[in-house]
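Take a look at this one; I'll ask things after.
Missing here: one protein chain of the complex. Every other protein chain is in place.
Letters A and B name the chains as they come in the text, with residue numbers starting at 1 for each one.
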């Protein structure tokens, strides 16, 4: 929840009455200023927080937050510690309030401030033709930027990087010696929303994409930024072409991800994980370290360290090969 | 067959002798003018039509068409009603004649007429850098068009839309409040042709792409236009990244299609269908309403309303999970 990034400006001190109004709740007698929405653990006494499971009861007891968004079911537990704000859908309400504090986070499709790079600001960067650079972009020395590439405002790119042609980068921090190849799209908001029969309700994406040093991202990839946390590609991880990485996915160091692999939202991948072509990893899974996943696999449950799996659904590779003799 | 669209100009009044010649048939004694090629139901007395199955016998009896392309097998049925033109391959012949009436429909790869937008024509549209707009393009108020995007001639885009960066749109009609994100290619001709050992024979694509209001199309998608009918994306349907939608596919309203899903040609998808990542839908299938298809599934037969399926081939999800315990 605590994201320090240069991309989204947080509003300060929103009236509690405005927050309650956004949630369709009646205002309470005394209006006060709220500084942020945070989880129970990190909230200050000026923040609003939320609780959607009893497993956070300990955190609740220690939390400094005075106002807690919760379900009807948890009202009685919470009222002993602080003021509960009962809603039907806790997560949806959290997104609504996040949007209040980060008002630009739903509306990120195009950065109209981009311009031809001002060479004075980038003396040791080599640019191709038709490059467009946003405001306050930082690019390290000896980095190359290919033709037609767009780098949106506030993006940070390290030194000795190669950014290919027709690349789009937004809401991202890129380490040193990273290569991002042609046609890839890094940092678009994720595919997250609440379905609604008339018009789906987008939720804010205030997370970013972090790509660590020595990583390589192939061609025509899409790496979406996180919603409330970040999407991370670890050090020296290499990714082939046409890979899709959804919001909040974290991939560890020294992984090898081959062509057309897909990661659903919030999957967590360990270090030194090798994934064969076209495999898919379901959302919210945890894949351990030193895991090998065969090409074409569909992984639908967590995989412990040092496993080799294959199949759809993925299972131990020896079992897969034996079952399919 | 009856497609009213601003994209393809139909030739009027082609001599029957030219049509017969195209089909490798001898000319008949009396030459007349033919106005169009249409199905039995909609053909006027000046149109040529076609029949490739006895299930259309009733339509044949009511049809106003005087000339019917057909197989040898149906010659005797047809000759009682009108003049049969016997060919080996009815569909191939229909495409050949369609090409005669729509001569530009095979040759659509590049629109060389596109230019920087004339701001006078688009007073309430915001354009990024290097945008290229074709002739007679219509764009509604408050629509944003991202950098490097190409919108080919005659395209119609509604109001309050967001078209991202590096997008290509051709032969398409886009409703209000639609978002098409970066790198997507909308309206290219479909992958339809008759294999031929020396040089495959393309068939014309005179269908278009229709994207209805409130829909969202993610990044790096490809949505091909129809051949003789249209490709349609329904209202408030959201599509993630790297999805491929082949020609003539129709997707209903309020669907959610996640990353890397693929639809083969002419699949028909109902309303409120949710499809998990990397699933594939075979050609010409009918998927009902309120259907859920698990990630990675390969759907190879029709799915009735209100089903939940998963697997390759896709089956009832409870059966899939039980079989794979």
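Convention: contacts are C-beta pairs under 8 Å (C-beta built on N, C-alpha and C of every residue); 3 or more make two chains touch, one makes a residue touch a chain.
Please read all numbers here as calculations on a predicted model, not as lab measurements.
Shown as candidates are B:16, B:264, B:287 or B:309; the residue that touches the absent chain is B:264. Per the touch definition above, the residue from B:242, B:258 or B:292 contacting the chain not shown is B:242. Residue-wise, the contact with the chain that is not shown comes from A:165, picked out of A:35, A:71, A:165 or A:289.
For the options B:39, B:172 or B:220, the residue in contact with the chain missing from this view is B:220. Residues of subunit B that touch the chain left out of the display are 109-110, 112, 114, 130, 132, 148, 150, 166, 168, 183, 185, 188, 191, 193, 195-200, 220, 222, 224, 242, 244, 246, 260, 262, 264, 278, 280, 282, 298, 300, 312-313. Seen across the whole complex, the unshown chain contacts subunit A at 126, 128-130, 144, 146-148, 162, 164-166, 177, 179, 181-183, 214, 216, 218-220, 236, 238, 240-242, 254, 256, 258-260, 276-278, 295-296, 311-312, 324.
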